[in-house]
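Every protein chain but one is kept in place in this view of the complex.
After this line comes chain A, so read on.
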Amino acid sequence: MLTIQSLAKTYTDGTRALEGIDLAVQSAEIVALIGGSGCGKTTLLRLIAGLDRPSAGRISLDGEPITRPHPGVGLVFQEPRLLPWLDVADNVGFGIHNLPKSERAERVAHALERVGLAEHAHRWPRELSGGQQQRVSIARAFVANPRVLLLDEPFSALDAFTRKDLHRHLLALWEEVRPTVLIVTHDVAEAVALADRAIVMRPRPGRLDDTVALSMRRPRDPAAPASEAAARTVLAALDRSLRPHEPSRAPQLAGGSSF
């Protein structure tokens, strides 16, 4: 279980990116974090990934505190961030270099198969489309078998069709390893398509706002009434988060945010 307690992050320039974040995510749960830009979604994922240190609070994975990058936590960045000097297969295997060669090759081949890129194993990243590159980066995170997988708006740069395809690949991989997934998105349909729970965030300082449970059975049909109703609920929560909070909190908003 991933546990986050009274987490806060203030950047050195005084930006209060996150404040008072409390969250517990069950193992194998998929949680969507949804919110406008600047509400601290990326900051939260970077803290969980151990890339940055929180100003206050603690994060733990199955009781083990996370203070730096942890083998149980994988991160898919918003951009593919493939290493241009490695071919697709070597990029996927980048994080499991310590494994014996044969096992590594096996895992890489399997992951590439899973994301539908088996025939591209020996091409250079630059020869792939944006969607294919992002699939490589998802495969790279998955081959390390993380207990928690963090995805930061991984599909936001892609067209709707490619995105749906990638949702399918992501769920297929998830079925296999069943990691805890935290996916950041600003797309309500994406949250409804993937998550067990959508958490709406609000900015200045970044906080968790409403939570919407999404208990539809998978595979989900975005046109089904249950999905549409869920999407409306999430949208309403998102709308509320964009309105100013109760007046008692107004003075806090004065804190300098660069957003």
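Please note the rule applied: a residue touches a chain if its C-beta (ideal position, glycine included) is under 8 Å from a C-beta of that chain, and two chains touch if they have at least 3 such contacts; residues count from 1.
Basically, contacts and distances are computed from a predicted model.
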In UniProt, the chain not displayed here, chosen among "Urease accessory protein UreF", "Benzoyl-CoA 2,3-epoxidase subunit BoxB", "Acetolactate synthase small subunit" or "ABC transporter permease", goes by "ABC transporter permease"
Given that one chain is not shown, which residue among A:35, A:54, A:74 or A:131 touches it?
A:74
By the contact definition given up top, give the residues of chain A that touch the hidden chain.
49, 51, 68-69, 71, 74-75, 77, 79, 81, 83-87, 94-95, 97, 124, 126, 144
